[in-house]
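Just one protein chain is left out here, and the rest sit where they should.
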Amino acid sequence: MTLDVSVVGGSGYTGGELVRLLLRHPGVRLARVTSSKMAGLPLHAAHPNLRRATELKFTSPEDLETCDVLFTAVPHGASMGMMGRYMSLGKKVVDLSADFRLKDPADYPKWYGSEHTAPDLLGRFVYGLPELHRAQLKGADHASCPGCIATASILGLYPLLRNGLIDPRRIIVDAKVGSSAAGHEPSPSSHHPERSHVVRLFAGTGHRHTAEVEQELTFGERPRVSLTVHAIEMVRGISATCHAFLTDGPAGRAGDKDIWTAYRKEYGDEPFMRVVKDKKGVYRYPEPKILSGTNYCDVGFELDPLSDRIVVVSATDNLMKGAAGTAVQCMNIMCGLEETAGLDAIGLHPV
Amino acid sequence: MTLDVSVVGGSGYTGGELVRLLLRHPGVRLARVTSSKMAGLPLHAAHPNLRRATELKFTSPEDLETCDVLFTAVPHGASMGMMGRYMSLGKKVVDLSADFRLKDPADYPKWYGSEHTAPDLLGRFVYGLPELHRAQLKGADHASCPGCIATASILGLYPLLRNGLIDPRRIIVDAKVGSSAAGHEPSPSSHHPERSHVVRLFAGTGHRHTAEVEQELTFGERPRVSLTVHAIEMVRGISATCHAFLTDGPAGRAGDKDIWTAYRKEYGDEPFMRVVKDKKGVYRYPEPKILSGTNYCDVGFELDPLSDRIVVVSATDNLMKGAAGTAVQCMNIMCGLEETAGLDAIGLHPV
Amino acid sequence: MTLDVSVVGGSGYTGGELVRLLLRHPGVRLARVTSSKMAGLPLHAAHPNLRRATELKFTSPEDLETCDVLFTAVPHGASMGMMGRYMSLGKKVVDLSADFRLKDPADYPKWYGSEHTAPDLLGRFVYGLPELHRAQLKGADHASCPGCIATASILGLYPLLRNGLIDPRRIIVDAKVGSSAAGHEPSPSSHHPERSHVVRLFAGTGHRHTAEVEQELTFGERPRVSLTVHAIEMVRGISATCHAFLTDGPAGRAGDKDIWTAYRKEYGDEPFMRVVKDKKGVYRYPEPKILSGTNYCDVGFELDPLSDRIVVVSATDNLMKGAAGTAVQCMNIMCGLEETAGLDAIGLHPV
Partner (left out) sequence: MTLDVSVVGGSGYTGGELVRLLLRHPGVRLARVTSSKMAGLPLHAAHPNLRRATELKFTSPEDLETCDVLFTAVPHGASMGMMGRYMSLGKKVVDLSADFRLKDPADYPKWYGSEHTAPDLLGRFVYGLPELHRAQLKGADHASCPGCIATASILGLYPLLRNGLIDPRRIIVDAKVGSSAAGHEPSPSSHHPERSHVVRLFAGTGHRHTAEVEQELTFGERPRVSLTVHAIEMVRGISATCHAFLTDGPAGRAGDKDIWTAYRKEYGDEPFMRVVKDKKGVYRYPEPKILSGTNYCDVGFELDPLSDRIVVVSATDNLMKGAAGTAVQCMNIMCGLEETAGLDAIGLHPV
């Protein structure tokens, strides 16, 4: 069985990454890739890496036809208005915008600045993070993929919060992101002489992904996560350093062994999660640069022997596990394919 | 009056930066620059930027003579054993190693792994951070310059702790440093294919500079600072993001205005401190890349309206304000020269 | 049928890249990877990207056993002395050193500074560039893979020289290479603060790969190729800009159409050669950065309407088409596998 899939909004970076994956996926046939602006042009006009990899051309969104799986990679805010039509075209829909990530409609005006225009659809989407929601994704028709910074933050902290090892009220995430996270539109802040080699405070406080992180890490009490985001010299990749304070539970404060146990319990069987925590070597903690093009999210941690603090580092490719890779992983689960199909690339080293 | 100055340990990065500054300083004559390994070679054999800027050659440490000011830029651990001799040669000594930064001898085995061999000398050194100790530095004979990460961390947090605005028990510093901070010796971790474009967790917890930061930020209770250091793609530069929790004092929790007041009070007259906090623009917060070669430490902050958190960012050039620049600033103050003499370079943009 | 393959010298960058490819190759089983220094350690101790991709550990070279294909990735000069043993172990041997590239033994003292110690073996190796020697490689037992700069230079110039379109006596190649081309051993020149962002004249004249380029591009008269190599900011990748002067043949000087004809004739059916020459767009000429991890060599050209000059640009990943990728391609041809097996990765964009 080969699935017929299409991509809406294929000229952006996330759309291009979806196409790259789908062209090599053993279980699908890529039918259409839409772009209003580039309809009629070959895909490699937007994605030079696809030269000769496909003869497909961009089609107009109006020319979309029904398909087994529809990936929607349109800008935040644009997806909610079109989702009715998308749902009628795709037997299954995997949305990569922010429009269906938050369960509570009140979170949209709070974090995104405007009311949600299709709040009745929110409940129909599974939050597309297989490590947390695999059971729900099996057989689901609609998934909404997490934000890239949210992915790294959630996956770093999940085993600790789920197992009650850290104080949920005082969590700090200091994230570093590459330039592709800001999309493909040029701007003064993305101009190479200004953007290269910066350590730029992009969002000191109040980053939108905070809402997703808190939503997904709620086990009883909603946690209070302070998310700070810096833009640094990198094109792909996210590194999220999570600073948290250990709880003093009835069994005493967690030690190294308890932390290991929690990570192994939650991630031991996960195909794309690796705990990276070596005693020596240059790559003894998660490092985004060797994850480019892979679907891994590596996590590692260190306990401060002098205090009650734990530092967790998680790293991922923002366009892969942070976007298109997770989207394909969701499709695989939703459609009963092998979960790792099309996602088994080994990263490059050196690079 | 022209001061006669010499540099011990001139072949490393810090030593080279001292030479660069001293060659253009209007009040000094650079007499000798020592290097055991490179004695007899021209300075530009180690520092290619000095080609034609000077005819000086490296001399052997044995050939040192007395001078007005002696800068000692030898490795940590090597300075303490030689300091007796250095003090007999230089009327004033400015040390750039870690050997005389900590006041309590017990801190050396704890943070540096071995006993201090000249503990009686510790009390004779002023901690060479003019923004905190200018009065003491005036007329002082011996100064010990801060570590580069310590400089950025202390200067970011000082106004908040001095004025009781944040909780001293839960301070987190997430620092990002460039490759020159690790010195000039090649190693597997500094090899370009491995070091370039990393977001490497260099020290999750327990970085040595923690000791200095806590020492200098003690106002009553010794604070608890958790310092995490990442190596990122950058050659010069440090960016320290300090995450702290506001106190609920008798006058209520500090607001934006209180914070501004504190920074203006402490840094309003400082020649090398700028509060950078604009409402728009690409460089609205401190950015190390435009500070290369300057002696500035820029600081900025953001309050989280949804929580009790404050984020402070400070940025500096690790070889300038983080080392050689502060050393020259100390000399200027100790010797009664204009404090900014030789340090007024404007940074480059773009770069 | 699954081939049993082993890699000698697996701890370097080329060896690691071979392993990465072979682990995902549908027609082979990777049996052994040797390293004297790292025997007993898991492969990811040298190649962090292989974490969890394999359970293999490095074995000692002494523990090698017979196999279908043996890839030898030992340093230049070391391969010639061991080749007798390698040939007795591998039914087929693909050598990645420089030791068997040159056909004339006299070229070794001239270009490599010492006599060849196994000159009788030279004739048994096919120069492993499929685009020039595919017919010879079919069924061959021994191949010697080209140097990375040689690959880019030869593939850029081959259609022009083979078809007599440029003057063979005045060819200039201005090559730019990334840091991985210098191998995995740290040195003062590879130290990140010194190596990053350079435009370093690595070899003004006399680069060793000149010998291969001239050897392979001899059609009648041996050409005179002047090869200049710069190290620039890049980890993977080679870009070779070839400057040549058009000949004034009996049919007049070649024009744009003649050049296109030559490239299409030679490369029209090649699976890994793309002529990249667009009228607009950001990637209208070959660009190494989007080739990382792929086996492509992209070529493009421009004629100067004001003179008799042609500029040819070729780009490739120095560890792939410049080393391990070509080695696997050779194996595929030598063993009758699909030529593109294990080599069909699409490059990343953006990256």
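Letters are used for the chains, namely A, B and C, taken in the order the chains are written, and counting of residues starts over at 1 for each.
The rule we apply is simple: a residue touches a chain if its C-beta (ideal position, glycine included) is under 8 Å from a C-beta of that chain, and two chains touch if they have at least 3 such contacts.
Predicted, not measured: the structure shown is a model, and the values here were computed from it.
When the full complex is taken into account, the listed residue touching the unshown chain is A:191, out of A:85, A:110 or A:191. The chain that is not drawn here is touched, among residues C:81, C:109, C:139 or C:188, by C:188.
The chain not shown here is touched by just one of B:235, B:254 or B:333, and that residue is B:235. Take chain B: the residues that touch the chain left off the picture are 13, 16, 20, 23-24, 45, 47-53, 179-180, 184, 235-236, 274, 276, 281-283, 287, 290, 292-293, 344-351. Against the chain not shown here, chain A presents residues 13, 178-180, 184-188, 190-193, 195-197, 233, 235. Although one chain is not shown, part of chain C still touches it, namely residues 170, 172, 174, 176, 188-189, 193-194, 197-201, 204-206, 224, 226, 228, 230, 232-234, 237, 239, 241, 243, 245, 282, 285-289, 300-307, 309, 311, 313, 315, 350-351.
Simple rule for what comes next: only the chains that are shown with their structure count from here on.
Relative to chain C, the chain whose mean Cα position lies farthest away is B. Of all chains present, the one whose mean CA position sits nearest the global mean of protein CA atoms is A. At the chain A-chain C interface, residue numbers used by both copies make up over half of all numbers present, so the two copies contact each other through mostly the same positions. Between the Cα centres of chain B and chain C there is a gap of 46 Å. A straight line joining the Cα centres of chain A and chain B is 38 Å long.
The geometric centre of chain A is 36 Å away from that of chain C, both derived from CA atoms. For chain A, the set of residues that touch two or more other chains comprises 282, 287, 350-351.
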